[in-house]
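Shown here is a partial selection of chains from the complex, left in place.
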Amino acid sequence: MTKISKKTWKERWFQIIFEADTSKGRTFDIVLMILILISVTALILSTVESFKPYANVFEIIEWCVTILFSVEYILRLIVLKRPSTYIFSFWGIIDFLSTIPKYLSYFLGFESYLTILRTFRLIRIFRILDLGPYIGESHNLSKALKASKEKIFVFLFFVLAISVILGTIMYWVEGAEHGFTNIPKSIYWTIVTLTTVGYGDIAPQTGLGQFIASIVMIMGFGIIAVPTGIVTAEYTKTMSNRTNTKMCRSCGEDDHQDGAKYCHKCGGGMS
Amino acid sequence: MTKISKKTWKERWFQIIFEADTSKGRTFDIVLMILILISVTALILSTVESFKPYANVFEIIEWCVTILFSVEYILRLIVLKRPSTYIFSFWGIIDFLSTIPKYLSYFLGFESYLTILRTFRLIRIFRILDLGPYIGESHNLSKALKASKEKIFVFLFFVLAISVILGTIMYWVEGAEHGFTNIPKSIYWTIVTLTTVGYGDIAPQTGLGQFIASIVMIMGFGIIAVPTGIVTAEYTKTMSNRTNTKMCRSCGEDDHQDGAKYCHKCGGGMS
């Protein structure tokens, strides 16, 4: 008897935590989101000078959120049949990392770098929102990214290689006295210029340096066009495929070409 | 008798104020546009040092425009059958807000922040121009924006989440001595960098900080491609849909070239 009631208790909590189509599940998600936003806001404000007097308020908030997150994490482990799969999944690791920083900083005695882990809580919001109608969008996005994976890799390597070559050239042309103190710094300058960010903390001052910089900038013009071109083309493609909402009666395939009369998967006729 | 003449008086003014297809209506719109441009130019120039001696000229201009706008606003209320619908509509609120700032500053005794309301007059120009052939364009634009509403929301949240995470990392890497005095300022720096604006008022100075900044910039490269891709794809779609307006009488084909006189499929004449 006790065993059965325990099982239903687990099942009820599984629905609340992992599913969003019940009113309790939705409430759980909203509470989780509010907790995440409160804890991240507290973290951000705690570093501002004028909020320093309220340091212990932020401390209490962080402890409350940490404890609630811990309870939630343990509940997830209890409720699941195979907790190990969850623990080592992407979301399991994110959940764990966004729970522990306060404990770690308590036991280790220092805080600083560990607070970065607290911002990982924001990533959890993606999962909560993903449960809604946004899934389709992110699915499309990840499909477009996967389709152009090789192109992106080649492009990134090209940008890096060109940054190293141009950075080395600028290091010899401008030299340490104009801010190009070493090659890594010159490469940093090249990336700042190619991406059209242009801080101006390091800027060429010799005529030749400014001439080379002009070429780099016009190249950056062309280079910035490449990822935009890739994303637009892939996006247009996935978008145009999505509009073919007709479903095949025989095999259920719902991804058909415009004006298709026969299913491309099973060959069955389509209405 | 008097009632009828009053009614026609109202109707005549309704045509002048709300319609643009009569010569008087057009004149009214042009006068309104000139008034708006004069008042906004006066506002802008009044803050420039070399125009300070003419402060009372700008004061008189502002009072004249305010009184004319007040008369126009009251006319709109009198002329309409249901003034309340207009008052709480988007354009009604804009009309009200762009009329009152001078009165408010007169009664409240201070001006400063209220002048921002005076620039809202520029928004009124959109309505006036919308009456022309531009309606189609803005209709297309708003359609494209509505169609990609969810994508834009997901994208904005993604940018914000990444800015918070990267801002926190940079706060710990660079620290207050290099300008990253608190997390909000670090987040501000991340947005300045991701959008490729790059003021340079805050810039990383440690090697690790510059390395992370380089990654942020190359990410910004890809991120800037996303809204461009979305707008281009949606825009291309609405544009291609718009051309499908004529249908062939003989064969029913509705995908014709601009300015086609004969159907490209059956050769039949088109009206």
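Here the chain labels run A and B in written order, and each chain numbers its own residues starting at 1.
Criterion: a residue touches a chain if its C-beta (ideal position, glycine included) is under 8 Å from a C-beta of that chain, and two chains touch if they have at least 3 such contacts.
All values derive from a computational prediction rather than experimental measurement.
Student: Tell me, please, the full copy count of this complex, given that what is shown in place amounts to 2 chains.
Tutor: Counting every copy in the complex, the total comes to 4.
Basically, only the chains that are shown with their structure count from here on.
Student: If you average the CA atoms of chain A and of chain B, how many Å lie between those two points?
Tutor: Spacing between the chain centres: roughly 30 Å.
Student: Would you pull the chain B residues touching chain A in the complex into a rising list?
Tutor: Chain B residues touching chain A: 150-151, 153-154, 157-158, 161, 164-165, 168-169, 171-172, 181-184, 187, 193, 196-200, 203, 205, 207, 210-211, 213-214, 217-218, 220-222, 224-226, 228-230, 232-233, 236-237.
Student: Can you list the residues on chain A that touch chain B in the complex?
Tutor: My answer: residues 40, 43-45, 47-49, 112-113, 115-116, 118-120, 122-123, 125-126, 129, 133-134, 137-138, 152, 156, 159, 184-185, 187-188, 191-192, 195-201, 224, 227-228, 230-232, 235-236, 239.
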